[in-house]
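What you see is the complex with one protein chain gone and the rest in place.
Order of writing sets the chain letters: A and B. Residues in each chain are counted from 1.
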Amino acid sequence: MAKAEKKWLPRWFYQLASPRWCYQICGKLLPGFSLVTLVLLLGGTLWALLFAPADYQQGNSFRIIYLHVPSAILAQSCYMLMAVAGAIGLIWKMKVADMVAKSCAPIGASLAVLALLTGAIWGKPTWGSWWVWDARLTSMLILFFLYLGVMALNSAIESESTAAQSTAVLALVGLVNIPIIKYSVEWWNTLHQPATFKLTEKPAMPAEMWMPLLVMVIGFYTFFAVALMLRLRNEILRRERRSGWVKELLLVK
Amino acid sequence: MDNLPTNQSINRDVGVAALFIAALRRDLMLSLRRKSELVNPLIFFLMVITLFPLGVSPEPGFLAQLAPGVLWVSALLATLLSMDSLFRSDFDDGSLEQLLLSPQPLFIVVLAKIAAHWMMTGLALTLVAPLIGVMLFLPSEGMPGLMLSLLLGTPTLSLVGAIGAALTVGLRKGGVLISLLVLPLYIPVLIFGTGAVQAAVTGLPIGGYLALLGALLALGITLAPLAVAAALRISVSG
Partner (left out) sequence: MSFNSFSEFLSMGGHGLYVWLSYALGLIVILANLVLPLQAGKRLKQSLARRIHREAKRS
C-alpha cells in the first residue's frame, strides 16, 4: 500500500512538504520567473497599446481588455489554487500547502479589484456609466467578497494551524459555490436586462487582437507565480522562525 | 463498571433515525425554553420590513414592486442574525465537545441541530411572511410563490449559515464575521427565491424556480453537514 502510494505521487510532492526545500527552490526560481514576467508584461503591454488594431465598435477603449481579462482569469485561478492548496493542507497536513493558501488570498483579492476597476472604467465609454450590473462584473464582485471572507476568517483566528484549516474549509465551500453563484448571477442578469452589450464577448477576434491578449494572460500567470513565491518565502520564514535552518540562514547574513 | 458494556451496546444500537429525532428534540426543547431566541428573528424580520416603507416610499404600487426582494432580503438577514447562536451555547457549556467525542455520526447530529434551528427561524419566518406580504401590498397571486420559495429556500440558508457558525464558534467576536463569510454564499438562494415570487406575481409558472431551490437544498443537505462537521472539529480542537 505504501509502495503504491509512493509511486502514485512524484518525489517533488513530498519534497514540497519541507518548508526548507520549498524556500530554497522558490529562491532559485524567482530570478528566472521575474525576468520572464518582465519581458512578457512589458512586451504584451507595448503590443496591446501600440500595435493591436482598435476595435471597430469600441475604438481604443477596447485596449482595456488586455488588463481586464487576464486579471479576471487570474483572480479565478488564484481562488482555485487557494482551495486546492487548502484541501492538500487539510488532507496531508502539509504546512507548505497551508502557507500557499494563505499567500494566495491577498494576491487574488488585489487581482479581483483590478478586474473590477478596469471593468468599471471600461464600462464608462461602452455603456455610459461607471457601473452596470453585468453578470461578469457582478460575479467578480462576489468573488472579491469571498476573498474578503477568507482573509477576515484567517486574521480572526489566532492559532495558525486552526486558521489555516478553517480557511481551507471555507475556501472549499466557496469553490463548490462559485459555479452555482456564477450560473445564478448569469441567469438573474438575463432575467433583468435582456441582451446588453457584453464586455468581453466578441464574435470572432482576429489574431492581431488575441495574440497580445494571450501574451498578457501568460505574463499575468508568471507574475502571479512571482508574487506568490515572494509571499510564500516570507510566510515560510515567519512560521519556521524557531527552526535551526532559519536561524542559520539569518546568522550568516 | 458492569453496566458500561451494556451502555455501549445500547449506544451502538441507536439507529440513525432515533439519533436524529433525539438530537432534534433536545435542540427544540432548549430553544423553546429560551423564548427570546424564537421571537427575536421574527421581530427583527418585522422591523426590517417596517424600515422600507419609511425609508423608501409608502406608495402601494412601488412597495408591491419592491416586496419580493425586500421580503427575501429581510428573511435572509433574520436567518443570519440567529445563526451565531446555533453552536454558541453548546460550545460554551462544553456539550459540543461531548458531541464531537461521542461515537454517533456527527453528520446526523449536525443535520438535526440545523433542522431544529430552521424550525425555530426559517419555518416561523415562512409562516409570518404572508402577513408581511399583505403589509407590503404584495398581490395575492404572489403568496403561494412566496410561501413555497421560503419553505424551500430557508433550510438552505440555515444549512449554509451553519458552516459559517461552525467556523466561527471558537471566536469571541464571531457575529459580524459570520455575515461576512456567509452572505456571498446566500446569493443564489436570494436570486431564485425572489425570482419565484416575481414569477408568481406576474402569473408565470414557478415550477422551475422551485426545482432550482430544491436542487440547492438537496445539495446543501448532502454537503453542508459534512463541511459543518469538519469545521466544528477544527474550531473545537484548535
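One rule holds in what follows: a contact is a pair of C-beta atoms (placed from the backbone, for glycine too) under 8 Å apart; a residue touches a chain by one contact, two chains touch by 3 or more.
Remember, it's a predicted structure, so these values are computed and weren't measured experimentally.
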item: Missing chain: touched chains present in the view; value: A
item: Selected from A:Cys22, A:Ile64 or A:Val100 as touching the chain missing from the view; value: A:Ile64
item: Absent-chain interface as seen on chain A, which is shown; value: 41, 45, 49-54, 59-61, 63-64, 67-68, 71, 107, 110-111, 113-114, 117-118, 121-122, 124-125, 223, 226-227, 230-231, 233-234, 237-238, 241, 246-247, 250-251, 253
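We take it that only the chains that are shown with their structure count from here on.
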item: Centre-to-centre distance between chain B and chain A (centres being mean Cα positions), rounded to whole Å; value: 32
item: Residue ranges of chain A touching chain B (in the complex, touch as defined); value: 90, 142, 145-146, 148-149, 152-153, 156-157, 159, 161-162, 165-166, 169-170, 172-174, 176-177, 180-181, 183-185, 187-188, 191
item: Contacting residues of chain B [partner chain A, same complex]; value: 160, 163, 167-168, 170-171, 173, 177, 180-181, 183-185, 187-188, 191-192, 195, 216, 219, 223, 227, 230-231, 234-235, 237-238
